[in-house]
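One protein chain omitted, others in place.
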Amino acid sequence: MWLRNCWYVIGWEHEIPDGGFLARTVLGEALLAYRTATGRYVVLEDRCCHRHAPLSKGRREGDCIRCGYHGLKFDAAGACVEVPGRATPPAAARVRTYPAICRNRWVFVWMGEAGHADPAMLPDNFSCGAAGWHYKPGYMHYDTPYLLICDNLLDFSHLSWVHEKTLGGSTAIALARPTLAPVDAPGQRGVKVSRQVPGVPPPPYYAKIRAMPPVIDRWFVYDFLLPGTLLMHSGGRPTGDAPDDMRNAVQLHSCQTLTPETANSTHYFFMQAYRADAQHPAVTEGIYQSLIQAFDEDRDMISAQYRAIQSAPGAPMLPLYMDAALVQFRRLLEREHALEAGLRPAAA
Amino acid sequence: MWLRNCWYVIGWEHEIPDGGFLARTVLGEALLAYRTATGRYVVLEDRCCHRHAPLSKGRREGDCIRCGYHGLKFDAAGACVEVPGRATPPAAARVRTYPAICRNRWVFVWMGEAGHADPAMLPDNFSCGAAGWHYKPGYMHYDTPYLLICDNLLDFSHLSWVHEKTLGGSTAIALARPTLAPVDAPGQRGVKVSRQVPGVPPPPYYAKIRAMPPVIDRWFVYDFLLPGTLLMHSGGRPTGDAPDDMRNAVQLHSCQTLTPETANSTHYFFMQAYRADAQHPAVTEGIYQSLIQAFDEDRDMISAQYRAIQSAPGAPMLPLYMDAALVQFRRLLEREHALEAGLRPAAA
Partner (left out) sequence: MWLRNCWYVIGWEHEIPDGGFLARTVLGEALLAYRTATGRYVVLEDRCCHRHAPLSKGRREGDCIRCGYHGLKFDAAGACVEVPGRATPPAAARVRTYPAICRNRWVFVWMGEAGHADPAMLPDNFSCGAAGWHYKPGYMHYDTPYLLICDNLLDFSHLSWVHEKTLGGSTAIALARPTLAPVDAPGQRGVKVSRQVPGVPPPPYYAKIRAMPPVIDRWFVYDFLLPGTLLMHSGGRPTGDAPDDMRNAVQLHSCQTLTPETANSTHYFFMQAYRADAQHPAVTEGIYQSLIQAFDEDRDMISAQYRAIQSAPGAPMLPLYMDAALVQFRRLLEREHALEAGLRPAAA
């Protein structure tokens, strides 16, 4: 189950080369994304209307795409502007286009009705593009449905077990009960998860960002938004400092988003940024490597979980207290999915 | 969709070793082909009637095949002539045989009712076996349905795009409009495609066959026959020479045929011969390598096209003018398929 009237990340800005394109499947649809000479983003159906060859087997010609099988040429509006050997292309010769936009280095595509595409619904991944925030962008492919990964991100109690030797460190982090609330960001639907962890030692890499005392208060506060985006503030300040006093704090912000590739596979785009006047390459790389190591652990566990689910389809799961956020999120998804199903006929 | 009352190529003559056999699946049926001591061709079902072990896991014994599991021995008529440890094999112990014939180094098998097998329906692949024609035989396996490859061979306009840097050379070749006509060869059903390209430079390899002037007239004339065979005359003569004057011409003949392995995979047998008193090994190899390079390009494109088709089953294609030959061929196939379906009950 997935929503259509949503923005999905199709790629990092840098994955689309100047003068080239990126081919990627989203919600089971083969897409081709590129940037015109004037910097506008275009997403086309990656399938020629003639004999269904992927346009990505062809080439860019200016702001057009030439099919590599029989040479049909399509412009950025999806219209066929040339059929080799024929004067005028038939009007029916066109491929579907999808609204696209780049915001803070994430390139988004709107998979629903084009008329409903609303930039106000873009998630605020500000730290991907703001001065003073430093990170290395990440991408990972999953051979599992995206919702199993949402589950994982909505319940950090797994840190104590899956990431016991990597991210987890202090089990205090994972076991601290989070508070949940509806997201109140404009245009967004989701679950806000807040977790305060007072009086714990700082993790080792904090020392690379700034000097820290031996005991600090840490926080993890994130919005988990439909269709599958995590935006998290986290950090630590010397115990005793006021909650809004960031003068001696380490401040981190993480943007992570899940884009279903197919019903059973997922694109995962992620980063974790730290706030500093200047970038420290070793810190940037260190944080990135920590993420990669931990996300490999997640993927290993979630892939095993998915195989176990497939081997006994329909077997019931047992809800437990740590599922609160993911249950809320799945209910929200179901409600929006039903609304969308109901709205769509009216809009057609 | 495929026809059964047809000759299909199961292999090149040299693929069947003396005293051995060739195992290959045709139209989804596992077959085993061999040549008897007297040179007759035999095709058996590659499945023992006892417990279904493939006979190809066994061995030749004279003109018989011995199953490698329990030792049943079958003669060239498919009859079981020995059950180890038992005096007389039961009459029901036999495997299916298929009419087979070798013509000009292609070994054909008849996949329909044996009583309908008619050598007059064999395609005239004369250049595979005639003195004065020189080539190196080719084979390629496709993981796509055979009809997508038929499409490709029925529309050479793809040469300008798929083979832009290999076979294509002059886009004049591809863009020259062909004329289409029904095939008039006896016993054959198909589409005749004729393409004349006057006043173009000769391709580089012509110089290896004979000296050519800088401007020549080229021709590509082929029959594309059911179930999937291309027989093509092509070549070039100095511009100004009469069409029937071959004294200073380069003459080529290509035989290519597609045999469905399964609904989704295909055997492709091919060659392109040049006419000369004696073989020039470098020319032979050069033409062969050009074919391999170009057919790899085709396979890459057609495989991508097939994946795109599979990802959106039933999505409509947009017919264009260059599809004329392939539309005619598919109509012919559908008509013959319907006829065959209607005839079969009467024949049974």
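General remarks:
Every chain is named by a letter (A and B) in the order it is written, and numbering of its residues begins at 1.
To be clear about the criterion, contacts are C-beta pairs under 8 Å (C-beta built on N, C-alpha and C of every residue); 3 or more make two chains touch, one makes a residue touch a chain.
This structure is a prediction, so every number in the text was calculated from the model and none was measured.
Touch with the chain omitted from the figure is made, among B:83, B:140 or B:312, by B:83. Residue B:67 is the one among B:42, B:67, B:216 or B:301 that touches the chain missing from this view. Taking the complete complex into account, B:57 is the one of B:40, B:57 or B:177 that touches the chain left out. Of the options A:111, A:162 or A:333, the residue whose C-beta touches the omitted chain is A:162.
Interface residues of chain B with the unshown chain, by the touch rule above, are 25, 28-30, 46-47, 49-54, 57-58, 66-72, 83-86, 90, 92-93. Residues of chain A that touch the chain left out of the display are 151, 155, 157-158, 160-162, 175, 177, 300-301, 304-305, 307-309, 311-312, 315, 317-318, 320-323.
Here is the rule we use: only the chains that are shown with their structure count from here on.
Separating the centre of chain A from that of chain B, both taken as means of CA atoms, is a distance of 49 Å.
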